[in-house]
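With one protein chain removed, the remaining protein chains of the complex are shown where they sit.
Labels run A and B following the written order; every chain starts at residue 1.
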Amino acid sequence: MSSPLQAFKYVPKDTFMDRLDPRSKFALSLSLLAASLASPQLTMQLVYLALATLLIAAAKRLAQWTPTLKAISPLVAAIFAANLIFTPGMPLTYATLMALRFFTVTTSFTLFFLTTTPDDLSLALEEMGVPREYTLMFTMSLRFVPTLADDVETVTAALLSRGFQLDRGNIIQRAKNYVYLLVPLIIYEVRRSLMIAEALEARAFGATKKPTRLYTLKMKKPDYLVLIASALIAVSPLAPAILNLSII
Amino acid sequence: MESEAAIQVENLRYVYPGGYEALKGVNLAVKKGEFIAIMGENGSGKTTLIKHFNGVLKPTEGRVLIDGVDTRETPVSKLSRKVGIVFQNPDHQLFSETVWDEVAFPMKNFGFPEQVVKERTERFLKLMGLYSYRDKSPYLLSLGERKRLTIAAVLAYDPEIIVLDEPTAGQDYIQKEHISGTMNLLRTMQKTVVIVTHDMEFVVQYVDRIVLMSRGRIVASASPHEVLLNPSLLASAGLMPPQLARLALQLSRAGIYTPRRLPETGEIVDAVLKRWHR
Partner (left out) sequence: MEGVNYTYPSSEEPVLRNIDLRIGRGEYILLAGPSGCGKSTLARILNGLIPNFYGGKLEGKILVDGKDPRKTPTYEMALTVGFVFQNPENQLFFSDVEREIAFGLENLGLPPHEIRRKVEDAIRKYGLENLRHRSPAELSGGQKQKVAIASVMVMEPKLLVLDEPTANLDPISAVKVLGLVKREVLERRISAIVIEHRVELVLPYVDRVVVMDRGRIVGDGEPYSVIQENSGLIGRPAIFDVYARLRAKGFPLHRWPRTPEQLAEDLKRILQG
């Protein structure tokens, strides 16, 4: 699979983060995100980023996280540059803050996706009352990403094998070239979706409004600790003010 | 000097970007005009191997030479002119609005003169029994017809080497008979042909040589009768001998019939009757 999608690919590992309930993991990621958005101090941003990075390291996913980091770096540079140019007053501090913030937000969410299976995620959503139609849609869209990637590869190979040059011509011509790729792909995926729908029917999908579950999620002691930690992180942007610390 | 091989594969290793090692050191030479089958279970690396023949995949290590030309140094569009690949699923390789355009498409890409494109398109549509559908969308054809259309599109531009990936998978008896006819045609045209297949019953009658693959390696390369009378070798590649070979094997153990070449119905019947009358 190509590297930008790496962020969503769950690779099973047995670490502290993997064993957590998806809900507490979600709370953790969310609190890091909220804290990062709420805090105006550079120092605090660095703390949050360090924390998120530390957690990814604890989950042994650093190697998987780096491609994502590389992929978003140009975007971060753009955010930095834009803020540097358009912010009045202290542009350097503000631009750095925004860039760091972007890193923190993506890192905390990468943390969640790297350590949670799509199945677990939809279980958590169901637990929170989201109907199965929607959770299943989510599970399946992730499940079929690699399948779709394979199809793209096969169709591209076939197209090249017919002597077609995808990179021929100017920009407009090149864009048109890709239509040749899209037509069989779209037709094929429409057919596939029909086959999937048939298979769902054959598995009694929609038989009851309230499907039951083989696995049920259960919060354990570490989960409650993580929840408490998350709450603390969420209120941490207030800490400098309360403790009367003057930091930037 | 030895006659040049049409396809020369040397110590080919291929690792997919995800890290999966699909080919673990493959060596293979296919002579000009040779008709070979590459067989093996799902995931043995057959399809990965043939994608190297026209350069859509490039070796991670080792090299592949087509007519002496290194695939790493030649664009796919040039190699494809020499090596025509018909992939397994027709729905992955239909790009045009009409059946006619589908067959003309590669020839246009290769810059054939208009008159030649017209002549050859017509000839190969007729050959494959698809001429009456020429103005239809390829997607309105049946699975068997779509398969034949993809074969026609490749044969029409006359590549020297033809590679067919699982031509009979999911095809009914009547379609197989059609494809069988195409195989005979390829033989008479003396093309270099590589078929990737599981279908022993089908392939055995056409090929000069069977190459067995298992887990990214070539485990055997020999004439059909040597391979198919060796059930344990076949089983290691997820294959079963054809019915007549299985019958011959049992009968030879009982001393009733020992095949010298490919077992044949008439020979088996005669051998049994001879023994019975004795």
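In this text, a contact is a pair of C-beta atoms (placed from the backbone, for glycine too) under 8 Å apart; a residue touches a chain by one contact, two chains touch by 3 or more.
All values reported here derive from a predicted model rather than from experimental measurement.
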item	value
Absent-chain contact - pick from A:Pro91, A:Gly206 or A:Pro222	A:Gly206
Touching residues on chain B - with respect to the absent chain	40-43, 142-144, 169-176, 198-201, 235, 238-240, 242-244, 246-247, 250-251, 254, 256, 265, 268-269, 272-273, 275-276
Those residues of chain A which, in the complete complex, touch the missing chain	10, 117-119, 136, 139-140, 143, 146-147, 192, 195-208, 210-216
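Here, only the chains that are shown with their structure count from here on.
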item	value
Gap in Å, rounded to a whole number, between the CA centres of chain B and chain A	43
Complex contact set, residues of chain A against chain B	1-2, 151, 154-165, 180, 183-184, 187-188, 191
Footprint of chain A on chain B - complex, ascending	17-18, 51, 54, 56-57, 75-77, 80-81, 84-85, 87, 89, 91-95, 105-106, 109-110, 139, 153-154, 157
